[in-house]
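Here the complex is missing one protein chain, while the rest keep their positions.
For reference, chains read A, B and C in written order, and residue numbers begin at 1 within each chain.
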Amino acid sequence: MPAVGARRWVIADGYIPEWSQGPAPEFSSHEAACILNAGADPASVRLTVFFEDRDPVEFALRVPACRTLHQRLGDLTDPEPIPPGLGYSYVVDSDVPVVVQHTRLDSRQAANAVTTTIAYPAREEEDA
Amino acid sequence: MPAVGARRWVIADGYIPEWSQGPAPEFSSHEAACILNAGADPASVRLTVFFEDRDPVEFALRVPACRTLHQRLGDLTDPEPIPPGLGYSYVVDSDVPVVVQHTRLDSRQAANAVTTTIAYPAREEEDA
Amino acid sequence: MPAVGARRWVIADGYIPEWSQGPAPEFSSHEAACILNAGADPASVRLTVFFEDRDPVEFALRVPACRTLHQRLGDLTDPEPIPPGLGYSYVVDSDVPVVVQHTRLDSRQAANAVTTTIAYPAREEEDA
Partner (left out) sequence: MPAVGARRWVIADGYIPEWSQGPAPEFSSHEAACILNAGADPASVRLTVFFEDRDPVEFALRVPACRTLHQRLGDLTDPEPIPPGLGYSYVVDSDVPVVVQHTRLDSRQAANAVTTTIAYPAREEEDA
């Protein structure tokens, strides 16, 4: 299959819940950036994470050809972890077209809550 | 009504929960690909499912003219079932325009959680 | 404000839960089509509802200028109600640009579940 999607994606509402109920890892509160690379070349991906009161931080990921990556954002540690309990946003830049969807599982209360959205695919003509 | 939508759609976050609580089939944990074919011709649809650690698998579906199909992804068996508890993504290709929306019902805990998103409509000029 | 949005929108996953828990009307299971008409002219809106095994049904709505309408889909009765417990899809056609978002509140279990998505804005060049 040819590569499909866009090279830049944006999620504006990131928030890693601070605690969990139920057995790990299935019910651990988390957020995941799900990235599909449907094409024949591996994707080098940069995540730029924005905060309300500090400078952005960049993370590097890699998605093999014809594979998906479900990356839990709380598992990122290099160069530093994303703090739970704080609002953030992130921009995904890839060197080949990919598709990005963001999901939060919140198990802070007795029953979990789940929410997802396809990220916003930024197009060149919309950038300043 | 003329056909409406796009011929290629993408969902990056697929995950079939591994168990359920509450009476079946209403509260069975599941994911559904909901496909509207508003036009006058039947739609031949191919689902290509991508995984993190294995090659993609293809499934064939058909949506009659002027009908919707709410396809539970865990019900697909030909050529093989999608394993629950694993992250996946999928691409929908149709020979006529359709609209695709993806929904997950997770009833692994005492109260169910539901999440939905319109899929990403891939456009020709975005492909590599 | 000038009118904003598109004249055709699509939701592929409609499903009105069959029962509810908790006090009505806040916790009644329901689905709502939320339609913003930001412009200076009233909107005449047609909802075409598609099913899996029967012909489509049309409903007429009206959204005043500079107003929003949060229409519970289970409240529609003319020409006939949408049956709960069945999968459906719908297309929204408006004579002026509007924006459509679809929300489901499912209170069939002890705690409610909520999910929402912006509808798919159909563009002319994508239609067959």
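Note that in this section contacts are C-beta pairs under 8 Å (C-beta built on N, C-alpha and C of every residue); 3 or more make two chains touch, one makes a residue touch a chain.
Keep in mind that this is a model prediction, so the values were computed, not measured.
Q: Which positions on chain A touch the chain that was left off?
A: Looking at chain A, the ones touching the missing chain are residues 8, 10-13, 15, 18, 48, 50-53, 55-56, 85, 87-89, 91, 104, 106, 108-120, 122, 126-128.
Q: So that we can see where the missing chain sits, which residues of chain B does it touch?
A: 110-111, 113, 115, 117
Q: Kindly note down the residues of chain C that lie in touch with the hidden chain.
A: Touching the chain left out of view, chain C contributes residues 1-6, 22, 26-27, 32, 34-36, 38-39, 66-70, 96-97, 99-103, 107, 110-118, 121.
Note that in this section only the chains that are shown with their structure count from here on.
Q: Please tell me whether the contact surfaces of chain A and chain B are same or different in residue numbering, using the over-half criterion.
A: different
Q: Take the average of all CA coordinates in chain A, do the same for chain C, and state the distance between these two points in whole angstrom.
A: 29
Q: I'd like the Å distance between the centres of chain A and chain B, where a centre is the mean of that chain's Cα atoms.
A: Inter-chain centre distance comes to 21 Å.
Q: Chain B: which residues touch two or more other chains?
A: Answer for chain B, listing residues that touch two or more other chains: 110-118.
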